[in-house]
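One protein chain omitted, others in place.
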Amino acid sequence: MQRFEPRELPFSSCASGGVDRRDFVKICCMAAAAVGLPPAAGLKMAEAAAKGLKPSVIWLHFQECTGCTESLLRTSHPTVAELILDLISLDYSETLLAAAGKQAEEAMHAAMHAHEGKFVCVAEGAIPLKDNGIYCKIGGRTAKEIMEEVGSKAGAIIAIGSCASWGGIPSADPNPTGAAGVAAVLPGKTVVTIPGCPANPYNLLGTVLQYAIFGTLPALDSKGRPLSSYARVIHEDCPRRPHFDAGRFVKQFGDEGHRLGWCLYQIGCKGPATHANCSLQHFGEVPGAWPIGIGHPCFGCTEQALAFRAPLHATVSIDRPTPPDTYPPIHPERGGVSAVATGVAGLVGGALIGAGLMASKKLGEGQPAQKEE
Amino acid sequence: MSERAVPVGGPIVTPAFRWLLLVFGAGVIMAAWRFVAGLGPVTALSDGYPWGIWIAFDVVVGTALGCGGYAMAILVYIFNKGKYHPLVRPAVLTSALGYSLAAVAIIIDVGRYWHIWKLPFVWGWWNLSSALLEVALCVMAYVLVLWIEMSPVFLEKWKSGSPGFLRNLATSLSPIVDKALLWIIALGMLLPTMHQSSLGSVMLLAHNKLHPLWHTPLLPLHFLVSCIAMGYGVVVLEATLSSRAFKRRDETPMLASLGGVTSGLLFAFVAIRLVDLALRGRLGLVFTSGWLSFWFLLEMALFLVPAVLLVNTRSRARVGNLFRAAMLVVLAGSLYRFTTYLVAFNPGPGWSYFPAVPEMVVTFGIVAFEIMVYIVLVKRFPVLAGARQGAEAR
Partner (left out) sequence: MAVDRRALLKGLTAAAAVTAAAPSQAVASRRREAPPDAVGMLYDATLCIGCKACVAACRQANNLEYETHSSLWDDPVDLSGRTKNIIKLYREGEQISYMKQQCMHCLDPGCVGACMMGSFQKREYGIVTWKGDRCIGCRYCAVACPYNIPKFEWDKAFPLVVKCELCNHRIAEGGIPACCEVCPRHAVIYGSYNELLAQARQRVAAQPERYYPKVFGEDDGGGTQVLYLTARAVPFEKLGLPELGEEPVPELVRTVQHGIYKGFIAPVALYVTLGAVMLRNRRKGGGHE
């Protein structure tokens, strides 16, 4: 079995202390599979990584809680170590960076200029716009300035989390800092929006890896969300859906229905109006690790109009373009008319009329008109 | 040939009778099935079409066909046309049979027949605005009245029969019946007037479901006029057929003048119907109601053709014409009733009704039974006048 030399795989000095080719391909394929890419993409990814063609990633933090990064750190297929060391080249990240202060700023600038037009910019957190953006500054510059500079040089821009997508918590009423999403700062640029609070790390990985391997971005919906992850509403694939269909609702936390795992719609679940794949792709590889899985209603974090705006326990309208066919129509069609029945009726009716005509003809024969009495 | 009614005689069980027996047997089996399995598996009835041929044909058309007795009674007793008297008894017999079997059909049709007995007796429950209640009570009473009207037929036979219980009964009952008969006959005219018109009122409640060409406040009048016309039609048919079948005296001249009365009724029906539609601004629907337009025009044609055939004395003097016209009258009235109860009744999109085969078999069985009883009675009891005693029946 051939071993990769450290020079061939510059960043393979991860915790396990070096990987062989087989393991590395496995990691790549696993990563590809986890985000819905074909196994061949894993091979391609491994080859690209071996050639040192890993995408450079610059990760910016603004007004946020770092929850998105935290949830990313808890992925294990691939582990974040595998990810940042083997699959991508994470050149700047305030959370993970060993360097600090001027050193860190330089790292960012170096990466930005070395990979201009090719690097991936991941933004986490909202950008305050009010009062010239003075509410969030890094290295003396406002978040808006940083975003504009990095964004203008990036090959791909990804807004991770609801804050970066459209403001998130910082933008909740009355939005004192005028917090907005990345797209508001970079008008006209394609921003891949991966909302969620936190965003599901696999949705980010999928996007980054697709860009890394194929150099393309996923197809997006009208809000910039990858259709691969956000095309369907949570409700459609919710494991509690049968309870919804049977009309079994939790009425309050801790009631019998709650303990039995019934549908959470009535206590405010926003699943029916929330486009995300949470019901299929749980968090941190722990089965059931997602809001509905642990018995709390979905609060609609991937929808601009819902999370931090709609009351937490109010119910939503269910505007599905395609309700299932299990509803009867207003006027259901019923069984038609049996051919045998029409046949019998026709025969008997015809025979009667025929007999009547024959009889009247026979009666008429040779009968003179008779005088009335 | 006598004016008096006499039994026509002859064997009961002829090949034709055997066929009728077969049909009747099939009907009995199907009816039994209905009582075991419920209405659903046997009929094509549904919640959209809760009434099918058992109501629309057996009851609504069937009782109208049984209006011969009523129509003849009006003519003979009210308009004092004694010349038609020989036609009364057979007409009353067909009426009695028609109504009795309509009653049987109702018992087969209603879902909870075990409560029917409450209808005439639990007066406190009566809903006096229900037209159907009136129909039900009148039909029940009228069946009784018709058999009382028929009773002289049996009493006459038994009186002249061998000594015994029946003979004693007949001798003691005869004078009572004779005395009461006038008032019974009067009742026999009142009741059909009431329930035949109410049969029309019944469909007034179908409101948004009955096509506006048929839904009119005049439904009771239409039903009354059409049933009398049908009654005369049936009398003509029955008299003509029985005079041929039992080789009796030909009654064509009498029937022909009856045709004149019928013609007037038919014209009246058409005129009232059209004027009513015109007054309520619904004449336009006659041509714009799709296939129901066809049914309406067919109905009008069926009423008008015999009306024209019968208005002319020379035309109706020919027995063939008379018979044809009578057939058309019966067909016209039947169609009108059938359309009102089924064809023009539309409970909404998605529903459809066509009688199921077992359902039809029950109806055929009932009709077969009716014919069988008629044959037995006219052969053994003094019903028909002017018969040659003991003539070979076909």
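Here the chain labels run A and B in written order, and each chain numbers its own residues starting at 1.
Note that a contact is a pair of C-beta atoms (placed from the backbone, for glycine too) under 8 Å apart; a residue touches a chain by one contact, two chains touch by 3 or more.
On a predicted model such as this, the values are computed, not experimentally measured, just so you know.
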Worksheet item: So which of B:6, B:87 or B:225 would be touching the chain we can't see?
Response: B:225
Response to the item:
Residue positions on chain A contacting the omitted chain are 244-249, 263, 265-266, 272, 315, 317-318, 321, 323, 326-332
Discussion item. Contact with the hidden chain only, please: which chain B residues?
Written reply: 35-41, 45-48, 50-51, 76-82, 85, 88, 109-113, 115-116, 118-119, 122, 125-134, 136, 152, 178, 181-183, 185-187, 189-190, 193-194, 197-198, 201-209, 217-218, 220-221, 224-225, 257, 260-261, 264-265, 268, 272, 276, 279, 345, 347-348
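Here is the rule we use: only the chains that are shown with their structure count from here on.
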Response to the item:
dist(centroid_CA(chain A), centroid_CA(chain B)) in Å evaluates to 73
Practice prompt. Could you please specify the touching residues of chain B with respect to chain A in the complex?
Written response: 44, 46, 48, 83, 240-241, 244, 250, 252-254, 256-257, 260, 313-314, 317-321, 323-324, 327, 348-352, 354-357, 360, 364
Fill in: Interface residues, chain A side, partner chain B - complex
331-338, 340-342, 344-345, 348, 356-357, 359-361, 363-365, 367, 369-373
